[in-house]
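With one protein chain removed, the remaining protein chains of the complex are shown where they sit.
Every chain is named by a letter (A, B and C) in the order it is written, and numbering of its residues begins at 1.
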Amino acid sequence: APQLKETPYWTERVSKGELPPVAERVPAEPLVVDLEAKGRTFGTPGGTLTTLVSRDRDIRMMVVYGYARLMGYDEQYHLVPDLLASVDIEDDKVFTLHLRKGHKWSDGAPFTSADFAYFWEDVANNAELSPSGPPDFLRIEGKYPTVTTPDETTVVYAWEAPNPLFLQTLAQARPPFIYRPAHVLKKYHVKYADPAELAAEVAEARVKSWAALHNGVDNMYDFDNPELPTLQPWVNKSDGKKIRHKFERNPYYHRIDSHGVQLPYIDAVEMEIVSGGLIAAKANAGETDLQGRGLDFRDIPILRKGEADGKPYRTLLWANGVASQIAIYPNLNCADSVWRDVLRDVRVRRALSLGIDRVAINRALYFKMAKPGAMAVLPQSAFYDEENTKAWANFDAAQANLLLDEAGLDKRQGDGTRLLPDGRPMELIIETAGERQEVENALQIVTDTWRDIGVKLVMRPLDRDILRNRIYAGTTMASVWYGWDNGIPQSYTSPDFLAPRQQEFFAWPKWGQYYQTNGGSGEPPDMEAPKRLLELSHDWEKAGDDAARAEIWREMLKIHADNVFGIGILSEAPQPIVVSNNLKNVPLQAIWAWDPGAHFGVHRMDEFYFEGGRK
Amino acid sequence: MAPLLTVENLSVGFGRAEPVVRDVSFQVAAGETLALVGESGSGKTVTCRAILRILPRAARLYGGRILLNGRDGLQDLSAMSRRELRRVRGNTVAMVFQEPMRSLSPLHTLGNQVAEVLWLHRGCSEKEARRQVLDTFARVGFPDPERAYGSYPFEMSGGMRQRAMIAMAMVGKPDLLIADEPTTALDVTTQAQVLGLMKELQQETGMAMILVTHDLGVVANMAEQVVVMHKGRVMESGAARAVLGDPAHPYTRQLFDAALAIPAQAAPCDTARREDMILELKGVSKTYTMRSKSAWKPEVLIRACRGVDLALPRGRTLAIVGESGSGKTTAARIALGAEKPDPGGEVLFRQAPGGAPIAVHDLNRAARTAFQKQAQMVFQDPYSSLSPRMRILDALCEPLEIHNIGNRSERRDRAAAMLAQVGLTSDMLMRYPHAFSGGQRQRLSIARALMLAPSLLVCDEPTSALDVSVQEQILTLLEDIRDRLGLSYLFISHDLAVVARIADEVAVMRQGLVVEQAPPEVLFHCPRHPYTKALIAAQPTPDISCPINLKLVALGAGSPESWPEAFRFSDSVVPSLTQVNPGHKVRCHV
Amino acid sequence: MQILRYAIYRFGTMLLTLLVVSALIFAIINLPPGDYLSNQISELKSTGQSAGIAKAEFLRKEYALDRPLWQQYLIWVGFMPGPHGFSGLIQGNFGWSFEFDRPVSEIVGDSLWLTVLVNLAAVLFVYMVALPLGVLAAARSRTWVDYSSAFVGYLGLATPNFLLALILFYYGHRYMDLPIGGLMDPSFEGEPMSWAKVQSILWHLIVPTFVIGTSGAAAMMQRLRANMLDELGKPYVETAIAKGMSPRRMLTKYPLRVAFNPFVADIGNLLPSMVSGSVLVSVVLGLQTIGPTLLTALRAQDQFLAGFVLMFVALLTLLGTMISDVLLVLLDPRIRYEGRET
Partner (left out) sequence: MSVLPDGRYVDDAPFDPQQSIQTIERRDLDAPARVLIWRKFKTHRLGLISGIFLLLCYVMLPFAGFIAPYTPNERFSENLYSPPQGIHLWHEGEFIGPFVYPMTSEPNMETFKWEFKPDTSAPQKLRFFCKGASYPLAGMIETDRHLFCAPDGVTVFLWGSDRLGRDMFSRILYGAQLSLTVGLIGITVSFVLGIFFGSVAGYFGGGIDWVINRVIEILRSLPELPLWLALSAAVPSNWGPVAVFFIISVILGILDWPGLARSVRSKFLSLREEEYVRAAEMMGASSGRVIRKHLLPNFMSHLIASATLSIPAMILGETALSFLGLGLRAPAVSWGVMLNDAQNLVNVEIYWWTALPMLPIIIVVLAFNFLGDGLRDSLDPYEQ
């Protein structure tokens, strides 16, 4: 291991004895980052980075950006141990997690298997804290794992059946934390706390029971409690509702660079909460050092203008990681039975897809910089198949008309609009969340071309939550959303979102509900292709190796491409990323994605640094 | 020495029309009073306003010069800038407007509005100003200056507001006081007091005065100079003695001839049939609560009427005279149902001779509408009683419209005819109320009341703003209608001569009480009550050789404590109204 | 005396109205199907996070959300004991925000006074701009003063608030170095009051005040002008002129007093309309006022938070109306306390 160097930020406190020296802070076996190998440069610690978010609760983005997970994706989207020193897997059934020796929480308390045990025994299996039991992802075929902690640095999760998703889940942008800072939380747990003190605390917090208090303190993802220690690179230092939240470097962080400098390089991050509409303006004024969230493609000219005006930042264009920037989802569970039957006809969906002039949309909205095509995985994915992307995605009104005529929609009314079997005009109401203007504009263009194929598009913008509720209730005919969140799946990525297992896939909300609620609500899938998808996703879970999984993936993607369940319009629209001129190590080309990706997370924000250690 | 004010060839007009004041010239010396008399609508008010350049927006000054030689030296008011003029207004030259009711801000207390003059021009402290104002209030005859100081205009009777206006003009002790009919709403005793005050002030400070008035008696009592106007032109001007004594111009002569006086001789007493009463007021009292200024003090109670009993025979005229603020208007309003009397009081109206009486304050909708068609009122303040945004035509036709009488053109014709009857021309139908002179508005108000051909008319000082010739015309009209159509009048007036002429019976009021009641012949020739005596003595006569006996007036008009024992009353002890002779009642202890 | 009695009486009615309003508010909040917790549960279910579900289910019981609606209402107001005894609005317990996972009072605390601050600034702005300009426009009607003030006023009115804010922010920052968004420099946050902090707040208040205030100012100015023009023709104005008052003093003392009546009636409206009007503005300008909190709460159906904020706005409205009623009676002696006597 390299010779450790003390961080200037801490020298004073170390010399005063308030903080142990760096060697005692980092784990005995730290994660050493080889920056050169990654093509990055070594940085100088220091500086404060400002970034903007639009909502109070978005301070949790620091957990996302920090991206310290038990397991995490690297830049090539390989799953590697991060907080964990290593992990042993037996048949996807028994997972032995090895912690780093000497790893400490940000308050200096050791991070040990006891923290895992506390979670499992006193939180997940405490009826008051978790009345419905441990988290779902730990339940395989109705059974929970046995969790044991043989020693301080070892945790074993053992299932009877394989749980191939376990590690991926731990690596999510929003991970389930299967460990808790027990030393802090025990103070709020009936089992451990002094009853009188606890009662006093409960009263003071103005909550109604100890469980409420415990739950209130225990919010590792929300990241809004400065008293709760963390393992992330930056520690929340501000309490309550604020305009600016400050995050300070974690003195006990487990990563160091190969020169022995403890990461993160940047001393502090300040997250300022501003109105979403003003983020572009503030970025243009040079008031942010690193910004992706809140910026949109249409802001690029103004950002570039700021650059030209000499503001000290540059605007990078990253590719968006969603499978489709804009996708139309015909609702196969639509409450209107006539429409439902029409939309279930694959010819209709294909015709609708063929009736979209993707090139024009790309030109009008994305400066020709996005990639027109159907909803499919992105080229970065191992499963990329150009065929899929091109399937039914060229603008061909003639063929579309043909398909629709074939589908029995051959009667038209005076203005050329086709008639449904029951004689109503074919007015497809597409509901959108009225937040994104490009959707509106794209639909405007779609309206024009669909007119040529005799389909009248009516757009209806709604509030996001209302839209979601309407879709889940089956009231909508079709809706617009992004494509699959994960446009770059790997074989170990769960294909759940391709199968009728999630109501968030707006083409089959009812089927998704049916699966998600174990038949409690919704309806079972009653079409061939979705049933097959469901089957395949089961197979994937059972599949023993990556090759088999990849095969399943390919088949599922093919089915999607063929059936056009979601009509993708284009993908990989550039996402503007504003980066301060002296902020280094920010990749010029990268993917902006939520999961996997955690936005800046996989790009390892802790390795970014200010030139000269100062902003 | 140059006269204080010189007006030379003044011409004023409205819009593109012919000027309403043409080539008017006159001079006023310091300490002197100039009376401006003339026909209603002849341009007196416009002339006065032109001096201070306070003219309606539409008015234009065509020519003439106005020179003021006051405490600031010789100034040309017609050529001054607004800023300079500000130092003159209210300071060297003060003005009393003709319509006191509308000329006071409704949202400020009288005290505030009056004291302001002192704050503005004399730099007085609030306290000092208050003292002076209270003093002036007392001198213009407010029985309770403190109350007046804190009252809002709408809480005051017409005469009280007028006195407040006078106080406002005089409190600053100006060099020149322009008083536009300052005493129209005052009873004669108060008028005498106010005029006396003006004279006093003139002697004290050498104040000059321009007095616009219709009352030739007042002219005779006050003026050294007289200017007679007609149709915007000066007909005759000169020393009062000469003009009054021997009018040279035919118009002047015509005007003076029309002047009324209390007949010198008692006509045979006519004891009328008392059985057919069209209107009866029985034990009518009215108490107002005045909001107190502070949240902690209790509110003040004001007893405007105290047990008034009046009866008006059909086809007759019952006149009410009395001190300003004595509750005449209140009684009249109660009589017509505009205000509710205190419990216990009752007003009965008989629509047809011998018909069943209806209680005016206890009517259902239909009955009330029927009553309102029968009974009309001429308001004391014609300006306020005409909606400022309604053309005269609409105002006149409104009663007909309300009661659904006639069609549009009929109503219009009737309005035009009525206008002619009161001496106005039909080309005025399209004007708004503010474009009339005070006297014209008063006639409009009478015309409106007559539009419905009512059977009962309550006239609250209907002729106070009219010059004698027009007054004559109006009185003739009223008498004519009464005789032709059997109209009954409840007639409130301060002008005893008018009362003597028109009334069949007169009630004298003081402090909410009827103190004496008798037919005019009896009342004016053998008054019993000291207050009545004072009233008669205070009536000015248009004869320069017999001035008012202020002492006699002061005695009767003073506080009841100064009266002979038999007549005395206080807040709690009130003697009853006793019949001393048939048809002659006096409030006294027997 | 009377006025005191009147004020007390008005206060009584206010409480009564407040009660009715609270019921209505509660009903409105519960109008959309579902509630925060059930929404969250279904969302969590779909993402397979049962830990959250547990928490939600737990909260459901804690806050009596499993009871019938009318009971929930009574508990919320504090007329009925909840699972932990009486503790509702009238007991001073404002409830729990599920969205923020904190007591409502904690969340709302700061933004309450910021709301009041922003709106007070806006109200001040409205009065400071609209009063003199309105009077001036009337006194100099049909001159360039009049026309240009109308133009500027309508310009402010006819520009959507957000656009106006954006323009002001952008160019203000560019040419005058005005800050973009926020209510104070974040570094002052949580600091004790100091002159620098006050300065920073004032500096940040410029644009929001302008944006919130312009529409109010324009409206007030134009209406005031119209009312003033009406009054200027009245005889009592002539009386004042005859006293030799300066136009400024005269205008403000007499016609303005009378013309002002409708605005006194509107005082009650001013504050709440600015609060609710500024909700949207605050949302787009990112002000830390109660507006954005309300919007979030409503969208998320965070019922106690939404309910409290709405009650707060309602209380402001009612207080404003009450004050304006009492003022109206105080200012205009002609108005009687009682109704019309016939």
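Here, contacts are C-beta pairs under 8 Å (C-beta built on N, C-alpha and C of every residue); 3 or more make two chains touch, one makes a residue touch a chain.
Note that the structure is a prediction, hence the values are computed from the model and not measured.
The absent chain, not drawn in this view, touches the displayed chains A, B, C throughout the complex. Per the touch definition above, the residue from B:2, B:74, B:242 or B:485 contacting the chain not shown is B:242. If you put the hidden chain back, the residue from B:122, B:434 or B:525 that touches it is B:434. When the missing chain is restored to the complex, the residue among A:259, A:305 or A:542 that touches it is A:305.
Only one of C:3, C:29 or C:104 touches the chain withheld from this view, namely C:29.
By the touch rule set out above, chain C reaches the unshown chain at residues 13, 17, 20-21, 24-25, 28-29, 31-32, 142, 147, 150-151, 154-155, 157-163, 166-167, 170, 215, 218-219, 222-223, 225-227, 229-230, 232-233, 261-266, 268-269, 272-273, 276, 279-280, 294-295, 298-299, 306, 310, 313-315, 317-318, 321, 324-325, 328, 332, 334-336, 338-340.
Residues 277, 280-281, 284, 298-302, 304-305, 308, 360, 363-365, 367-368, 427, 429, 431, 433-435, 437, 440-441, 443-445, 447-448, 458-463, 466-467, 469-470, 475-477 of chain A touch the missing chain (whole complex, contact as defined above). One chain of the complex is left out; on chain B, the residues touching it are 14-18, 20, 25, 39, 41, 56-58, 101, 106, 154, 230-239, 242-243, 248-251, 254, 336-338, 368-369, 372-373, 376-377, 379, 381, 384-391, 393-394, 398-399, 402-403, 423-425, 427-435, 440, 452, 469.
The definition used in the following text is that only the chains that are shown with their structure count from here on.
Centroid to centroid, with C-alpha atoms defining each point, chain B and chain C lie 52 Å apart. For this pair, chain A with chain B, the centres built from the Cα atoms lie 89 Å apart.
Note: centroid distance chain A to chain C, computed from Cα atoms, is 38 Å.
Under the contact definition stated at the top, not a single residue of chain A touches 2 or more other chains.
Residues of chain C found to touch two or more other chains are absent. Of all residues in chain A, those touching chain C in their complex are 54-57, 123-124, 128-137, 176, 205-209, 211-212, 215-216, 219, 222, 238, 240-244, 270, 272-278, 281-282, 284-285, 287, 463-465, 469, 472, 502-504, 512, 516-517. Note for the complex: chain C touches chain B at residues 1-4, 233-236, 238-247, 253-254, 257-258, 331-334, 341. Contact residues of chain C toward chain A in the complex are 33-34, 39, 42, 45-46, 48-51, 53-55, 57-59, 62, 83-84, 93, 96, 99-103, 105-107, 110-111, 162, 166, 169-170, 173-174, 180-184, 186-187, 189-190, 283-288, 296, 299-300.
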